[in-house]
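The complex appears here without one of its protein chains, the remainder shown in place.
So, chain A:
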Amino acid sequence: MTTSTSDAASRFSGRQQSPLQRLQGLLHSYPWVSPLVILIVSFIVFTILNPRFATAGSMGLLFQQTAIVAALAIGQTLVILTAGIDLSVGAIMVLSMMVMAALAKDGGMPGPLAMLIGLALATGAGLLNGLLVTRINLPPFIVTLGTLSIFTAIALLYSGGSSIQASHLPDFLNALGNGFSIGGLRLTWGVLLVIVMYAVVGFILSQTAWGRYVYAVGDDPESARLSGVPSKRVLLQVYTVAGLLYGLAAWALIGRSGAATPNAYPQANLDSITAVVIGGTSLFGGRGRLVGTLIGALIVQSFAFGLSLAGVNQQYRVLATGILVIVAVGIDQWIRKVK
C-alpha cells in the first residue's frame, strides 16, 4: 500500500509527469476545459474568415439559434449522466408545442393555462420514459426509440399535420420570441429563460444531494444502491425532470419559429446528443458538467453559423459537426484512461 500511495502522491503533486499526462489529468478533473478551448479557437478562426462573425448582431443571432438545442441538451445531459440516452427529446418538445398551440387556438384557452398543460404533458411523457426504464427495466435506448415514434405520431395525428401560425396564438405563447437589445446585442426572453434553466439545473447538479445521486447512479448503479441511494427513484426523477425541461423548450420554440409546426426541428435528438458529447459528458455516465453542454451547444451552432458566414457549403458544415463528435468521444476515451 505504501508504494501505491507514493505513486498516487507523485501523480497529484504533478512531479514526474510529462506535459501530456498533466494535460490528461487536468481534462479529467475539468472535462469542460477542452470544449471551451475548441469554442474559443473556433471563434477566432471564424472571425478571421469573416469579421462579421464577431459583431454584436451576429452574436445575438447565434444565441437565439443556440437557445432551443441548448435547452433540450440540459435534459439530455441529465439522462446521459445516468448512463442513459434520450432519443425522444425532439418528439416530446414538438408534441408539447402542438398541444400548447392547439389548446390556445382551437380550445380558446388563455395562453398561460395552455402553456402549463403543455408543460405537464411533456413532464408526463418524461415520466413515461422513466417508468419504462425503471419498472420494466428496458434499456433507455429502446424505450426512447419507441416513445420517439409514439410521440411523433401523436403530435401529427393531433395536429392533423398542419401548423398553427403565431398570429393565431395569444401573446403569452409567443412572448419568448420577443426581447431587448443591449448595445446592438439582441437577446430574447427565450435566451434568458435558457440561461436561467442552466443556472438552476447546474446549481442542483453541483450543490445538492440529488445532484450527487445522479452522478452516483450513472457511475455505478449497484454501488449507489448498496450505499443507500434510491437508484430507481433518482432515475425516474431524471427522466421526469428532463420531460419538464423539454416542455420549456417547446414554449421557447414557438416564440423562436413564429409558429407551431408538427415537423419542426427534425434533427433535435442528434443535435442535443452532439452538444452533450462535445461538452465533455461521458456517454458511459457519471462524468461531465452541465456548463460543458452549454459550451457544446454553442460550438455546434457556431460551426454552422461561422461556416455559413464564411460561405462554406451546408454539406461541409454537417461534415465538420460529424468530425467534432468523433474527436470529442475520442478525447473522452483518452481522458478516462487516467486511473
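Note that contacts are C-beta pairs under 8 Å (C-beta built on N, C-alpha and C of every residue); 3 or more make two chains touch, one makes a residue touch a chain; residues count from 1.
In this section, contacts and distances are computed from a predicted model.
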### Task
Determine which name in "Pyruvate dehydrogenase E1 component beta subunit", "Sugar ABC transporter, ATP binding protein", "Metapyrocatechase" or "Sarcosine oxidase subunit gamma" the UniProt entry assigns to the undisplayed chain of the complex.
"Sugar ABC transporter, ATP binding protein"
### Query
Just one of A:55, A:178 or A:207 touches the chain that is missing; which is it?
A:207
### Message
Can you say which of A:151, A:215 or A:305 touches the chain missing from this structure?
### Response
A:215
#### Entry: Listed residues A:57, A:139, A:184 or A:230, member touching the removed chain
A:230
#### Entry: Contact footprint on chain A, counting only the chain that is left out
1-2, 4-5, 7-9, 11-12, 203, 207-210, 212-213, 215-216, 219-220, 222-230, 286-287, 339
